[in-house]
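Structure incoming, see below.
Only a single protein chain was left out; the remaining protein chains are all shown in position.
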Amino acid sequence: MSNIHVTTKINGDPTEYLCAPDETLLDVLRDRLGMTGSKEGCGTGDCGACSVTINGRLVCSCLVLGAEAEGAEIETIEGMADGDQLHPLQQKFIEHAALQCGICTPGILVAAKSLLEKNPDPTEEEARYWLAGNLCRCTGYDKIIRAVLDTAADLRKAS
Amino acid sequence: MALDSKQVLDTQQFKIVGTRPLRPDGIDKVTGKARFGADITAPGMLIGKVLRSPHAHARIKSIDTSAAEAIEGVHAVVTRADFAEITDDDATADVLDNCMAGEKALYDGHAVAAVAASSGHIAKKALKAIKIDYEVLDHVTDVDRAIADGAPVLHEGRADESVPEGSSPNIMARYEFGHGDIDAGLAQADQVIERSYRTEATHQGYIEPHACLAQMSQDGQADLWCCTQGHYMVRNTCAAILGLDQGQLRVTASEIGGGFGGKTTVFLEPVALMLAKKSSRPVKMVMTRSEVLRATGPTASSSVDIRIGMTKDGRITAGFAELRYQGGAYPGSPVEMGSMSAFAPYDLENVKTVGWDVVTNRPKQAAYRAPGAPMAAFAVESAIDELAKGLGLDPLEVRLKNAAREGTKASYGPTYPAIGLEATLRTAKDHPHWTAPLGPNQGRGVACGFWFNFGGDTCVTLNITPDGTVTVSEGNPDIGGSRASMSMMAAEELGIPYNKVRTIVADTGSLGQNEVTDGSRVTFAVGLATIEAARAAKREMCRRVAKVWGIDEDAVEWRDGAVHPTGHNAGSHDPMTLAEIAAIASNTGGPIAGHHEANPEGAGVSFATHMVDTEVDPDTGAVKILRYTVFQDAGKAVHPAYVEGQFQGGATQGIGWALNEEYIYGEDGTLQNAGFLDYRIPVASDLPMIDTVILEIPNPGHPYGVRGVGETSIVPPLAAIANAVSEAAGVRMTDLPMSPPKVLKAMQDK
Amino acid sequence: MRYLAPTTLDDAIQLLSGDPGDCRVLAGGTDLLVRLRSGDAEPDSILDIKRIEDLRQITKEDGGWLIGAAVSSAEMNEHAELKAAYPGVCEAADLIGSTQIQGRCTLAGNLCNASPAADSVPAMVAVRAVARVAGPNGTRDVAVEDIPTGPGKTSLEKGEFVASIFLPAKPDRSGDAYLRFIPRTEMDIAVVGCGLSLTLDNDGTCTDARVALGAVGPKVMLVDAAAEALIGTKLDDAAMQALSKACSDAATPIADKRGTVEFRTHVAGVLARRAAAIAKTRAEG
């Protein structure tokens, strides 16, 4: 099995890597590129902890082959803050105590950012359904949903 | 002390405790920098993988690893033969057997061999090359079938002395608690209920699979990084299994992605160490989700028979429960905890519980948040609800009438000190939720829950740095914000800002023994040790300043973050702040630190009342949670946001247990739903907001009145939801989970 | 293993039919990657069709819609015109997995995975969708219900794959709907699914109907008796009850970790009735 050379852009950085044909993007990120912010909770697309965006589309990186990223633009949790400036969602998650153990947090933040880009004024129900693929076992989702809705409200005010 | 401790607790004022500062690990966790179990690597590391039994019960006749060993890139293969047998400690011997099967594979997914190879691909290939000759045996996975005549027997002669002669060989222990005379009590009742209840096993469901990285040198020094609730436990257990000195094995806890009791034991760690030993290379092991579900920690499943008598005016005259819990393939289901806690919320003259610990061909159960209590509460609280409704009584009033309070002789024996159950019930009764209108097909349920909490070995070292800031080292993995609460308590005690303290979780080489992060003990016990360590540092700082001022030590006092002169003979001195004292520490005797090592006892029990509204779809049996409110006593909420988080998380896990989570075994004894697709934990769209009401009835056993809060919140929901669903569906639900097919069938059969 | 990513349909056909071993088509990958990981599938090659521009398009054709095999569910649901024309098919696609899954999964993949519980398949069958199959001998159109032949099995020949799904033009006053039952609100595989389309005449009489059930047999089930229960009626209570009964009667489910035989049988009828009510409202405009 020979490796495939992939040229892509991750969080704005031009990136090249070699990967096996059946290697997932998640494994590439974590094991080859040292970007361990995306987490593997299930490996089957059921938990959302590995959420990233590819060309702006929210996906589970465990269900994408590394080879598929050729020419794509990938955004991961590592690229969410702008330098030392946290994304408003990141700030609100800390303020709302929307994380306990924090393992699901990167995936939920990536998914929530994607939600607010698509829908700046989600209802509670819309936020809950959008995030249904991101499992959290600690919080009961209450503070997560509050943090997302509060961020959305702030961003609307600011714009 | 001039005031008694209760008065102090009731009146003390806090500056930081009780506020909601940002958690110190927050930025790392929202930016992806935090390093969890699977995020650790080492130069030259190998990948370890485990071969697991496809059979529920099988004798391992032989294992041939030669073909696997011959594969290029394979550096070590491990089977049980590599481990020395443990003969002096049954509990540790069982842990080893669970990590690597000996004579028999006892459940689907039981580890039987492991390999370490230069890549995951090669390791997988090597697993396939291992040849195992199994003699497949009959199996049993159901608790009641396991104790029926003729059931397959897992172990011969493992029952302890409590089990009567002639009992099923799958019964490992028997417990009996209570007082009074059940028959006499039932005779006084106007109505007696007899019911049986069942709950299925659930998994703790932490999102982070087990992971570790081990390395070992030829001289016996070893290092292990892993996600665990207790790295000191990991050290001690692994040292015992591998024959290492505890002092030579350093374990560092990574960030932990959830545990809920499931990471209070070891699974991969001894295997990784053995692979590292055999290969002389670092070995990393990470479980898949399927391995997590097949081979780690589910809770016990239960079968409980209840008899309760009640007078027309709602007084419980007697309560009896017989509880059978299967805890998987080894002794140790938490049935004794269920037996002690079942009737704990009530003041009963006649109460008795009998518990049976049963083994089956399932994974060895691990603790799950208030282990053993939710199933018992489900049975008792369901029966009380049915009795109350049958007698036309208000279920909250009935609970209030029978509620345990200060001076009540608990069902498990002792007399209660001041407790908070009545307060939770009264608050629930006055809450708008209780009187909010319900629509068609909707029902409201309430239930109470109890949990013990404990302390345990704890070490904290608090160092004053030269610039007057503070580091706190503690030995308990931070599973839900405990570094924030430790920093808060240290800052409170020292009178300095919260952000001048940084708390770290130290490795096993840096502190003495620490009990696992369990039993809702950390904010209580580690908090207590942090406060005491800060007090020790303050005493030292007072001594230093007295020396500088040339006055007696008792002529200074610590106040508001500084040492002040006090009394007539102290003279006039400007107060010295912590930073000023720190700056001259080298001149006054050297670095300043405080430390505290103790086994704090007296954690204080905790109670909660939950209230829930549900709606049942009459055509499909689907249940929707409409509204949920938790009322719980926290003693003192150090960081209320994280206390609320514990309440909400426990309630949600209870919702999963009540409605859709279950271990489903096939006829062949294999687990049918070993993935998050069909092991159905609640998702965001399943839930409403979870409202919380924190009550604060200070715990006299803690300087700030703190009580453990983590576990109690999973005790009431099973019954609260069952009571709500039973009302909405018009039929009593006694079998969890209340999945749609079960609810629909119950409605159709009524 | 090889990863192949052709950019034209011809190349794809050539690679697929010329591959001597087991070559799997990768569209969204939400099923294939799970199988790769579990070891259930160990193909020699993976043929990624997402770089074929033609297969990424949603285009109008003969008054109907052609949806390329590489079009994701999310892209379908962002297409306002398509959504207005086939709300049932779009909402079925929108029920597959999570938001993340919907960003990847495709109608063609959902069909060719050949799970009896696939959400989009009953919805497609209900609207007489056609799979356009590409292969070494050219393309052929196959009714969607004829693609799966049993769990995990399809009627596709070696070297063939579904290149697009055609949703034919609908008469005026038509409506389609898809409902499924799952234990949670999201993230589960359908325990029962029901896709339904119907057409009304001007006085509200049902002139045409198609009812398809998922997860109650080895493959998607087109229930003629259920359609007959509706046709010629004004979709009154009696018709709805007859529909319900026809669906329950037709169901031949198995009991498994997701549901019992009795439950699936009963709920097939319930969903059909509810889906018909939605389709009726849609048909009425």
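First chain written, first letter: the chains are A, B and C, and each begins at residue 1.
Here, contacts are C-beta pairs under 8 Å (C-beta built on N, C-alpha and C of every residue); 3 or more make two chains touch, one makes a residue touch a chain.
One rule holds in what follows: contacts and distances are computed from a predicted model.
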The chain that is not shown, which UniProt protein name from "Thiamine biosynthesis protein ThiS", "Heme exporter protein D", "C-type cytochrome" or "Peptide ABC transporter permease" does it carry? "Thiamine biosynthesis protein ThiS"
Among the chains presented, those that the missing one touches: B
Just name the one of B:A603, B:I655, B:A729 or B:L744 that touches the chain not displayed here. B:A603
Answer key for B:M337, B:V638, B:A674 or B:L687 versus the chain not shown reads B:M337
Which candidate, B:T31, B:T65, B:T264 or B:S279, sits in contact with the chain we can't see? B:T264
Missing-chain contact among B:G527, B:G701 or B:P741 belongs to B:G701
By the contact definition given up top, give the residues of chain B that touch the hidden chain. 160-162, 174-179, 204, 260-262, 264, 334, 336-337, 339-340, 352, 354, 366-372, 412-417, 452-457, 518-521, 599, 601-603, 701, 711
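Here is the rule we go by: only the chains that are shown with their structure count from here on.
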Pair with more cross-chain C-beta pairs in contact, given A-B and B-C: A-B
Centroid comparison with chain B (C-alpha atoms), farthest chain: C
Cα centroid separation between chain A and chain B, in whole Å? 29
By residue number and range, which residues of chain A touch two or more other chains? 20, 43-44, 46, 129, 131-134
Note the residues in chain C that touch 2 or more other chains, in rising order. 185-187
So in the complex, which bits of chain B are touching chain C? 124, 290, 619-622, 659-660, 664, 672-673, 676-678, 680, 682-683, 685-686, 739-741, 744-745, 748
Contact set on chain B toward chain A in their complex: 20, 22-23, 25-27, 29-36, 38-39, 121, 204-209, 255-260, 286, 288-289, 479-481, 639, 641-642, 644-645, 648-649, 651-653, 675-677, 681-685, 687, 689-690
Provide the residue numbers of chain A that touch chain B in the complex, in ascending order. 20, 30, 35-44, 46-47, 49, 76-78, 80-81, 86, 90, 93-97, 99-106, 109, 124-125, 127-129, 131-146
